[in-house]
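Every protein chain except one is present and positioned as in the full complex.
To keep things simple, chains are lettered A, B and C as they appear, and every chain counts its residues starting from 1.
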Amino acid sequence: MDILSIIWIIVMPFIGSLVGLTYMGIGRKIIARVQHRYGPPIFQNVVDVIKLYSKRSAITHGVMFHLAPNIAITGTISTLMFVPVLVGENAISLFSFQGDLILILYIMVFGCLAMALGAGQSGNPNSAIGVSRGLTQMFGYEIPFVIALVTLMVQNETTSVQNIIAAQDSFMHWNIFQSPFAFVAAMFAFLGMMGNKPFDVPFAPAEIASGPPSEFGGKYLALMQTNRGMFAFVKLVLYVDLFLGGATNFAILLVKTFAFYLIPLFVGIVNPRFRTEQAMTFFWKWPTAIGLAGFLLVLL
Amino acid sequence: MYLDPVLMIALPLFAAFLIPPLARISKGLVKYVPVLIIGFNLYETVMLLPHSMVKPVIVIIAAWAPPLGINLTIGPLGNVLALIISLVGFVVAVYNIRFVEEEPNEKYHMLFLLLTAGATGMVLTGDIFNLFVFLEITSISSYALTAFLRDRDGAEAAFKYLLIGSMASTFILLGIALIYATTGTLNMAQIAVRLKDVDPRIAIMALILLITGFGIEAEMFPLNGWAPDAYSQAPTPIGAAFGGIVVKAGVYALARLIYTIFSFQGIFHFILIAGIITLLIAEMSAIRQKQLKRMLAFSSIGQMGLVLIALGLATTRGVEGGLFQMFNHAMIKPLLFLSAGYLVFYSGSKNIEDMDGMGRVKPLLSFFFAFGAFAILGLPPLSGFWSKFIILSETISHGFIAVATLALFGSIIEAVYYLRVVGRLYFKAPHDGAKVQYVPKSALVAMSILALITLVTGLYPDLVMTYLKPAAAELIDKSIYIKAVLSAGL
Amino acid sequence: MKEDWGKEAGNIISKWARKHSLWVLAYGTGCGAIEIPPTMTSRYDAERFGITGSATPRQADVLLITGYLAVKTLKRVIRTYEQMQSPKYVMGFGSCTINGGMYWDSYNTIKRLDDYLPVDIFINGCMPRPEAVIDGFIELQKLIDAGTAQGWVKYKENLDTYRANQKKVITNWKMPDYNW
Partner (left out) sequence: METIPFILSILFGAAVLAYLVGKFNYILKVGVSIVGLIWAGWLFLGLQGTLSSFTFKMLGFDIIWRINPLSWLFGMIIFGLAILTAIFSGSYMKGKERVDFYCFAMCITVASMFGIVVSGDLLSFFFFWEIMTWSSFLMVIYYRYEAQAAGLRYFVMSMIGAYAMLTALLIVYAQLGSFLFDVLSAGWSGFSLTLQIWLFVLFVIGFAVKAAMMPLHTWAPDAYTISPAPFTALFSGALSKMGIYGLALLFFVFGAGKLASSVITIQGVSLPGYILAWFGAITALLATFKAIVQDDAKKLLAYSSIGQLGYIILGFSLSSSMGVTAGLYQAVNHSIFKGMLFLAVGAVFYRTGTRKLSEMGGLITRMPYTFFVVLLGIITVAGMPPLSGFTGKWLIYEALIEKHLIFLAVVAFGASTAAFLYLYRIIFTIFLGQRPKRFDEVKEVPWMMRAPMLILALLTVYLGFYPYQLLDLINQAQVYMGIAPFDLSHSMLFNSYGNVSTITVMNIVAVVFFIVFILFNTLYKRSRKVGLKDIHTSGEVPGEEINLHYAVDFYQPFARGVSIFLKRSVSKIYASLADNLEGLFDVMRYVYTGNGQTYALFVVIALAFLFLVKDFLV
């Protein structure tokens, strides 16, 4: 392992969270424009996080509460380590020479579970309600997501992200064209994953006071926000890797990830919120059906 | 070293008639007489075993050699059954020491001795008419014993038993008459030889009559209507004796009939089918019973159904299994009856629902009952497992998979109703005011003997099987028996 | 020397960040609450200054008290304030928080919020318009920048005084201690 990749390993989480938070800021700006507002500066989320880091005090409810953001960000960084960020000549793949899709699938949940535990220890019923909703919704969107992933894995006869990227060597070989059904299903899952409207029932600020993080403040919330930005980035990169054939340099990566980021954003702007069980069962109808149609194509 | 086997019949008979005068001398002494006499029988049968296994012991009575005279033919089969009968008789006699406190107990002991003597005679005799006579002795003492409690139900049950039993006697007598008229002999070996020359139509008539007659004693469906009532209304030890003694003798007679005397093949299938029907109907009835002893009676019928299946297979291994099942049943069913007797006695009710929480109040009794239930369900390492296993194995080997499946279905029903009772004993809170009570030592000794035999046989089935093998061989290959009996006279 | 520089830089950054990211917990008491929605939404769009609503006191920076406080509500407000993470600012909104306003002689409202909580900035008016509110926020930003928005320090230092005042009006005082 040369010095460069070690540097990348250290720097990548920061870049990831910065990019993720900036996307969120841009998202806020776009939403504001849609609502005929001027909107905050695009670095607003970064500013928010810095402010949270600069808070002077923080309360803790116990050891899990204390560790939760810590473990959550551990999970996210670990996931990042296994997702190839750039491919091609200047590949940045961190540890992803072992980039196994199943591993990514499971390690992604690691952070979520830690968050849920921390939220649980906060003792706030709203947090628990939020977690309950979040997990229920997760079970909903995981189905089309898994269908899409399995389709890809079977189609490419590999479970390695590297190999899946390698298979998409030219524009027409991108999985978005190769297996459009899987892409559609995965995109639906992505909506749920990003937690934008209409799938924001776990966080519903006006209803359950922002749900799981409602007791977190100060440095804890700062870490969680960082995590959130980074996690968004990781998911976007993963989707780009899976469906758009990865990226060879940062410019392309940013373009592709931002394109993906816009989709849930625009869906979210114009839609109201689903109820919990609606959010869950929604994914079992059209997204699953589309995914299964993709399956049949693969089987044939 | 064994004494003259005739004593095994003569002594109980003699002692039975000695009891009333003895009772005038000492009331307390009477109850030990059956223990002593049947204990002697037990000793005799055990001592005889090594001899009879090698070669049937033929005892000639009144100096006439067979086939002319009356003789006792103690083959392996007869001996094993006599052993079973004396064992059960002995245990029940031990149990009786304290259980029968009711007047007039000398009659009770007398009748019980007669019953044992009759059953022993049935399995030992080589003469078909003698068989009938001993059957009558057994039956009549059974009728009397059924009504021994002198209550309404007992009398009714005894009457039913008497009604069916006399039909049995009639049929048997008719059958014997037919045989005697055509073959001119009453010795079973001789009959077996001569029956070949008899017009098969007459032979089949005789067979049908005899089968019906002995089928009644062997509790074959639909001839077993007497059994549930008699079992449940008779005093408990007698219920045990029915299961362990009377029925065994009946089955012995049936087996002797179809295997040794007649050689019709079709009859085996009939027995097989009758067996499975008996088993199923009995188990299905048992599950709906509300009275403990009545349930046990039906279960007993079901077990006999299994024995009939085994006999109907007509293979060495099958018969071995059947005999083993008879042995096990003779150990386990008395165990169940004897423990149930005290359960009923202490709870003051025959109904299963009144047995709640007996496991708390009478731990040992309940333990023995549960032990018996587990054994009869065929759970290893108790002995019921092996006999059931062999029978089913043999059934399936001969392609009767449906029969085996039905039998297993019956077993599941059996599990349900036995566990319900065990469940009531252990899982229900005892009634208020119930306190721990211990049963008399004699009863405990009796039950412990049975439980121990069940456990030991289960762990080491070969112990019993060694003796059952020649017995089964005797049934399957009738020439051994015939040759032994007929050569004795020469 | 170097340490100081680091501290200095940290101070500057944190001041800047605090100033541009004000998460408001609007305690919608009284009639003033009605002014908050227009402030936040399209018409006046306070979000362009980095001012956002926050759902819980743990995450909030500014406690915005929009009107008169009954004694009963005061108790809740104190509790909410104490649950916020420092640095935290209190904004009195409307005349009621300054001198009781039209409730100056009510038996059941408090007259001067500053007695009970360290108010960093008052917005005058009955009601203040959203422009005034935004102006208030800008003023608050200036105060933060100048380092004079020290209400939370004041509260910590003069806790006994504040408690005494609070207990004076709240008779059934059953609250956990302010624990840090």
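In this section, a residue touches a chain if its C-beta (ideal position, glycine included) is under 8 Å from a C-beta of that chain, and two chains touch if they have at least 3 such contacts.
Remember, it's a predicted structure, so these values are computed and weren't measured experimentally.
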item: Displayed chains contacting the withheld chain; value: A, B, C
item: Of A:Val109, A:Ala167, A:Ile252 or A:Ile269, the residue in touch with the unshown chain; value: A:Val109
item: Of B:Leu3, B:Leu36, B:Leu408 or B:Val445, the one touching the omitted chain in the full complex; value: B:Leu408
item: Touching the absent chain when the full complex is considered, from B:Ser349, B:Ser397 or B:Ser487; value: B:Ser397
item: Option from A:Ile165, A:Ala209, A:Leu242 or A:Ile290 whose C-beta touches the chain left out; value: A:Ala209
item: Identified contact with the non-displayed chain, of A:Leu101, A:Ile165, A:Ala204 or A:Val267; value: A:Leu101
item: Chain not shown: contacting residue from A:Leu18, A:Ile31, A:Val131 or A:Ile176; value: A:Val131
item: Chain not shown, touching residues in subunit B; value: 156, 159-160, 163-164, 167-168, 171, 200, 204-205, 207-209, 211-212, 215-216, 222-223, 225-226, 228-229, 264-267, 269-270, 281, 284-285, 287-288, 359, 374, 378-381, 385-386, 389-390, 392-393, 395-399, 401, 404-405, 408, 411-413, 415-416, 419-420, 423, 426-429, 461-462, 465
item: Contacts of subunit C with the absent chain, listed as residue ranges; value: 27, 56-58, 75-80, 83, 174-176, 179-180
item: Contact set of subunit A toward the excluded chain (per top definition); value: 56-64, 66-67, 69-71, 73-75, 77-78, 81, 95, 98, 100-103, 105-107, 109-110, 113, 116-117, 120-125, 128-129, 131-133, 135-136, 138-140, 142-143, 146-147, 150-151, 153-154, 157-160, 163, 209, 214-215, 218-220, 223, 275-277, 280-281, 295, 298-299
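The rule is simple: only the chains that are shown with their structure count from here on.
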item: Maximum centroid distance from subunit B, chain identifier (CA atoms); value: C
item: Middle chain, criterion being Cα centroid separation; value: A
item: Euclidean distance of C-alpha centroids - subunit B vs subunit C, Å; value: 97
item: Centre distance in Å when subunit A and subunit C are each reduced to the mean of their C-alpha atoms; value: 35
item: Centre-of-Cα separation between subunit B and subunit A, whole angstrom; value: 78
item: Residues of subunit C that touch subunit A when the two form their complex; value: 10, 13-14, 16-18, 20-21, 23, 41-42, 45, 47-50, 52-53, 55-56, 58-59, 61, 84-87, 180
item: Parts of subunit A lying in touch with subunit C, wherever the complex brings them together; value: 28, 32, 35-41, 44, 47-48, 50-51, 54-59, 205-206, 209-210, 213-218, 221
